[in-house]
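Every protein chain but one is kept in place in this view of the complex.
Note that the chains take the letters A, B and C in the order they are written out, and that residue 1 is the start of every chain.
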Amino acid sequence: MSVHDLVAITALGGSEPCVETVGAVTCTEVPGVALASVAARLGQESKAAKALAKLIGSPAPGIGRTSGEALTAFWAGPEQWMVEAPFETHEEIADQATTAMGETASVTEQTDAWTRFDLSGDGIPAVLELLCQLDLRTLDEGSAARCSIHHVGCFVLCRTSRLFSLYGPRASVGTLHHAIITAMRSAL
Amino acid sequence: MTQTNRLSGGQIDRNTTLNFRFDNRSYTAHSGDTLASALLANGVRMIGRSFKYHRPRGVLTAGSEEPNGIVELRTGNRKEPNTRATTTEMFDGLEAQSQNRWPSLKYDALAVNDLFSNFLSAGFYYKTFMWPAAFWEKLYEPMIRRAAGLGSLSMEDDPDEYDKGFRHCDLLIIGSGPSGLMAALTAGRAGADVILADEDFALGGRLNSETFTLGDHSASDWAAQAVAELSALPNVRLMPRTTVIGAFDHGVYGAVERTGDHLPTLPAAKPRQILWRIYTKRALLCAGATERPIAFENNDRPGIMMAGALRSYANRFAVTASERVAIFTNNDDGHRTAADMHAKGVKIAAVVDVRDDAPTSHDYEVLRGAQVTDTKGRHGLTFVEVALADGTTRTLDCGALGVSGGWNPNVHLTCHQRGRPAWNEALAAFVPGPDLPVGLSVAGAANGVMSTHGALQSGAEEAAQLLELSGALPDLPKAEDAPVAQKPFWCVEGCKRAWLDQQNDVTVKDVKLSYQEGFRSVEHLKRYTTLGMATDQGKTSNMGGLAIMAEVAGKSIPETGTTIFRPPYTPVPIGTFAGRMRGQEFHPTRLTPSHYWAKERGAVFVEVGNWLRAQWFPLPGETHWRESVDREVRQTRASVGVCDCTTLGKIDVQGTDAAAFLNRIYANGFAKLAVGKTRYGLMLREDGIAMDDGTAGRLAEDHFVVTTTTANAANVYRHMEFVRQCLCPDMDVQLISTTEAWAQYAVAGPNARKLLQKIVDPEFDISNEGFPFMACGNITVCGGLRARLFRISFSGELAFEIAVPARYGDALMRRLMTEGEEFAVVPYGTEALGVMRIEKGHAAGNELNGTTTALNLGMGRMVSKKKDSIGSTLSEREALNEPDALRMVGIKPVDADHKITAGGHLMNTEGPVDAAHDQGYVTSAAYSPSLNSSIGLGFLKNGGNRLGEQMRLVSPVTDLTVEVEIVSAHFVDPEGERVRA
Amino acid sequence: MRYSGFRVIKEALTGHEGWTPAWRDPEPKAQYDIVVIGGGGHGLATAHYLAKVYGQRKVAVIEKGWIGGGNVGRNTTIIRSNYLLDGNEPFYEFSLKLWEGLEQDVNYNAMVSQRGIINLIHSDAQRDAFTRRGNAMILNGADAELLDADQVRKEYPYLNFNDARFPIKGGLAQRRGGTVRHDAVAWGYARSADSHGVDIIQNCEVTGFRIENGKCLGVETSKGFIGAGKVGCAVAGNSGRVMGMAGMRLPIESHVLQAFVSEGLKPLLPGVITFGAGHFYVSQSDKGGLVFGGDLDGYNSYAQRGNLPVVEDVCEGGMALMPMIGRARLLRMWGGIMDMSMDGSPIIDRTPVEGLYFNGGWCYGGFKATPASGYCFAHLLARDEPHPTATAYRFDRFRTGRMIDEKGVGNQPNLH
């Protein structure tokens, strides 16, 4: 853990995460997450999957899936995953993942490349259908899909039918947040 | 005003009275009315004027095929021109205006055109208005343009919001008449995910307009029951007020839901309309049929309507267009209108049936073998003239005439992928052809199945077949099953001014003239006469025009051609297609990590692609941007400045083949770059032209960080993935963008190191020896925060780029500012950045303009011949290597007070100034506070050998000629001593 | 028959019985001096100039469908000569000059309407590029004007000056730019060519070339073999398909471009506007419809239809630029097949087959080039040497590296 004295701001520019509720759905900015990408080295794919499984304590997620509990991973591309963990305990997640993966994978810090919003409550599909092309019928618990929301490339993760996480690129977060909130106001 | 033409019954809510205004007169209506039904109820027949002759126009139909009854709806910035009264759902406070008339609907000055119609024949304008040539733009065209168009826009920004969304289903059913409802019941009961969409606000299609029964229920009751059952099914989504506008590739349908058009005012944050992209496995078109008119002399007067429409108004809306109605028909359906209206107490003047064997009635007179030959009534029908079978003529007093020429299957959507309808002789109509959009089937009247029983059955059967359902079909209610045969009757013989396209004023005579002049294909006919080009896309007119063309050509209709339709099914507001992507939301906005801080500092921002970047940071008292920019440059060069350069693309390249990969990507070599070092890299496209430049730092043997220009970040990443996956699939390389993960700041100027030493943790040596020019490495700052440091310079000063996780970027910038106070640190923006890079002679976007080669940029020698890199082979083509090829040079005014203009062209001091003598051009220009002179970069033929030469910089478009001197592009510190200090 | 106001009046008074077909409907002869494949704007213009300027008497145009049914009948009708590069600008300026005299030349009112075109500027880099272009235009004898934001606002006050994501910072205007009634161009050239003896043969599809010893002797068609001293091919989006029959692969891909028209509206837009920060250009026709378009769909296609994403993209651009059109309705959309070349510029050249000539690669700018394309192709066919304004439009420029790449995007046709 570092002991530096720089104070972080959230992607939306606040010192506290932004929370907004419309109807029965709440949108919460989630800065407390550390992310690293893990991409298997050529020819090391199965070893990498095993190492990842060990890291997250659960089999490496398959295509379009998430897995894990304290540390979770979701599928991001062929032989590539994102590892998520609480920021408080895993700020240096890239180092931790690098150690865990050894020579089997290339690890890249992604913590601040992305910003997460959690949508919780009832009626989320009505919001998401105004935002992205994903077939929500096929998104069940543990689904992870990349898609475009108002021209912003995002990940949509279904934790449960009442909790979805949306990851969008940090710099475009204002646009993404505006899109989510207007869709909530429109649909709910 | 009372609703004089209101009948009994109907599906309107008489308990709700709504007020509305048309042409500034107040009327009342009921909930469930359309504007058209409400106007008719109030005895208003004339509601508009036609396009060319300004003839009076009333309501023709009761649906979206309406060509005539179009108005300007609402007022102020919500005014909607050309809105169909027939589909406008009544709401309290509705306001509408007639259009294409001046000064009033009743007394319209341009109605005079009708008198001169003989001079305004089809295509007359192609043959005249040519002399004298100058008169076209000065006189003729302004005259024509003034008369153009129908409705007018408010010219104010559309205040409403629109949404766009996506839906998915197993089966999309388009239309909710008998076939659509039965298909939905069949599919819905079987558990399929079904969307049932209908453009009407009431589901049920024509069932709401008919008096026959389905089983033990009236048609509308059966429809209501079916809708109730469907709405209880969780797997069925009903979408009324939703028009499916187009069938696109692979089962994607566009649909427009009018969520707010029926409301007096939109609730806050709610959209007016939603564009749905519906992704279907299968789709079933149940769009019914469109009644077709018969052409006869003066068949366009207000009060002359489609017979089926009259019936709809009577049965559904409890309205008649007149207390006395006549019918002109060639088929039994016309008689149904007469019977229904008679039952409602409307006087039937007579039914004029062209058939000698037409059915008769006890309730009203049927004139067999008769034809309507002319009509009268200036602003609305007063009587019709009928030629009887015995050759005599008769006059029928009537305020409305219902016309039925039979029904055309509504094949619109089946044509959207350029499928052609097929001719059905029994129906004398086009039915869906063999080339339907993949996954689409057609049921009911849209497929030529004209009876109600047939519609129900085909709806159930098609749905079952599309979903591959096994088992018995649901029981069908007993419904009318009259055999339908249509004998064509297109126009009354000898008619001339008989309207086909009532909106555009295309008559039978025009079609004949078109044929006479050789415009004989359907496409030529449409274009020459404008038939079918009106806002209804010719839904009621195309067939008649085609039939008349066939007749004069002596060919059959299918030999003459088919009519096909293009999306959208009905016109769609442009705002709906745009959705939320307008104003500030047109494109995503990307903010840099120091954005909020910069805003506090009063920075002026500029759009750079989707990024907003600080352009300069004005201080109090600075009144002109140049003051701020000059100060930022001077202070950076004198002490130290900080600039947010996060926007540069950053791509993490890892893997055992990472170096080999960069060797392929870059024109220059990277294999031997030492760990802890950074190198400038030039990327070529495969055609040998420079694509992008940047740096690559080697953090480890198998780990590089590549930077790209801000503009090209996405292109370069895509290109690198192409090379990795498609050209070198066995290289062990992994790529990922890290642009936004790191807040990256350039710290530049002689005091840059001193400033950084205050924040870089002491265990890291950043002295010139410990961290020389082009070094790079992982460090920590401020007591342990992980960071990256690159000793690279775009400004030409001693400079570093320092990167920390983006969330700390704001804090780091603030820290640099406080720690830098002792050096009078300045933040600098993109302008100062640009000035300094021009002073240093670094190429940027203006120079890397997609047409320049490494040679042009003065980097020809960087293109390695010893390795395989993208673009190296084609960069050797002869024309790219000619001796007088353009070279990047510096440009200085001879007189320092003069200004260099980017975009100016370079000419020799002597000789003509024209394109043939062009020597080159200026790409970038700036005022250099370091040189106290305007300076520029540019490309000059053989420029490398022309330093010191005087030339003329000409920019006629900015009215400028400047004597300039060609100099080295490196205006500041050409030896590069500062960057190495 | 000569068209005139007098004639219109006379016919109106005599029941319009005197009007004769605008062109004949001849059967093909066995042999022509020159056969032009393609009865679109370029093919018909070629025939007109071959007959009228170059005195060719035995010329046929063969068209697989109806004349004017391709891109000349489905475009956004814009004419302009606001090009940057030396290879292009003189040619397009020549074309604009021909437009200016077209109606008198062909005795047909194609409604050439020079109400001006403005390319909007949204960034400093764009201003620099447009300055360079405006200068190139003037140095080539065309007209150009650089406007600042206030000048644009004065002319088009209802553009988005208040809430724009990419503010309007100025514009490059060409006052002589404008629009032309597109169908009338095909008909005017056809009628004129016909009156000069050119046989226009519709519904005659080319099925192959008769090539012996490297020389083209004529074309096989659905109406039989037609002999020709020279064959010129001007078939736009079908270039790959037709020249493939002669064994050639071209530096061309066929792509679909959609265009759109709104319902008729009372006049609101005097000239042509192109958005510089999105894909949208618009003008208003004499009938009142807003005619607008944007980018290609972006994939190879011979289907004359496009898909929703581009419709949305174009309308997003429209709303971003002029939010007052939100309630105007899009009436029709259609797609044309563009012969997208590898550098975005056309080819008017001989082919390796003797007697076979090619005109194509117009990308989505072929309409404004129609007169000069016809003129220069006629020149090449008649004289066997390129017209002075079209010398750069050679096949071999890609081999030698003399690309004419206005947009600077390289050998990716869908980006031009």
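FYI, a residue touches a chain if its C-beta (ideal position, glycine included) is under 8 Å from a C-beta of that chain, and two chains touch if they have at least 3 such contacts.
Methods note: contacts and distances are computed from a predicted model.
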Suppose you had to identify the omitted chain by its UniProt name; would it be "phosphoenolpyruvate--glycerone phosphotransferase", "Sarcosine oxidase, delta subunit family", "NADH-quinone oxidoreductase subunit K" or "Molybdopterin synthase catalytic subunit"?
"Sarcosine oxidase, delta subunit family"
Just to confirm, in the complete assembly, which displayed chains does the hidden chain contact?
A, B, C
By the document's definition of touch, the residue of B:Trp131, B:Phe201, B:Tyr279 or B:Trp423 touching the omitted chain is B:Tyr279
Selected residue (touches chain absent from view) among C:Tyr49, C:Trp334 or C:Phe398
C:Phe398
Return the single residue from A:Gly14, A:Gly57 or A:Pro78 that touches the missing chain.
A:Pro78
Just one of C:Lys29, C:Lys215, C:Arg241 or C:Arg383 touches the chain that is missing; which is it?
C:Arg241
Which one touches the absent chain: B:Asp730, B:Glu821 or B:Glu910?
B:Asp730
Across C:Ser254, C:Ser283 or C:Thr370, the one contacting the chain not displayed is C:Ser254
Chain C residues touching the omitted chain (full complex):
239-241, 244, 249-254, 298-303, 307, 309, 342, 398-399, 411-414
Where chain A meets the left-out chain, the residues are 63-64, 76-78, 133, 135, 138, 145-148, 153
Residues of chain B (touch criterion as defined above) contacting the omitted chain:
248-252, 277, 279, 417, 438, 657, 660, 686-687, 714, 718, 721-722, 725-731, 868, 872-874, 876-877
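Keep in mind that, in the parts below, only the chains that are shown with their structure count from here on.
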Averaged over CA atoms, how far is the centre of chain A from the centre of chain B? Could you give it in whole Å?
32
Mean-CA-position distance for chain C and chain A (Å):
49
Separation of mean Cα positions, chain C and chain B [Å, integer]:
23
Residues in chain B with touches to at least two other chains are numbered 164, 277, 581, 585, 587, 589
Which part of chain A faces chain B closely enough to touch in the complex?
2-11, 13, 31, 37, 39-43, 80, 92, 105-106, 108-114, 129-137, 150-152, 169-176, 178-179, 182-183, 185-186
Which chain B residues qualify as touching chain C in the complex?
51, 78-82, 118-119, 121, 124-131, 133, 136-137, 141, 144-146, 148-158, 160, 162, 164, 246, 248-249, 252, 254, 275, 277, 416-418, 509, 513, 516-519, 521, 523-524, 527-528, 530, 534-535, 537, 566-568, 571-579, 581-587, 589, 606-608, 685-689, 691, 845-846, 849-851, 874, 877-881, 901-905, 913-915, 918, 921-925, 954-958
Chain C contacts chain B in the complex at 3-5, 7-9, 11-13, 16, 19-23, 25, 65-66, 68-69, 73, 86, 89-90, 101, 103-104, 107-115, 122-125, 127-141, 144-146, 158, 160, 163-167, 172, 181, 183-184, 187-188, 262-268, 277-278, 284-289, 303-305, 307-308, 311-312, 314-320, 323-334, 397, 399-403, 405, 407-411
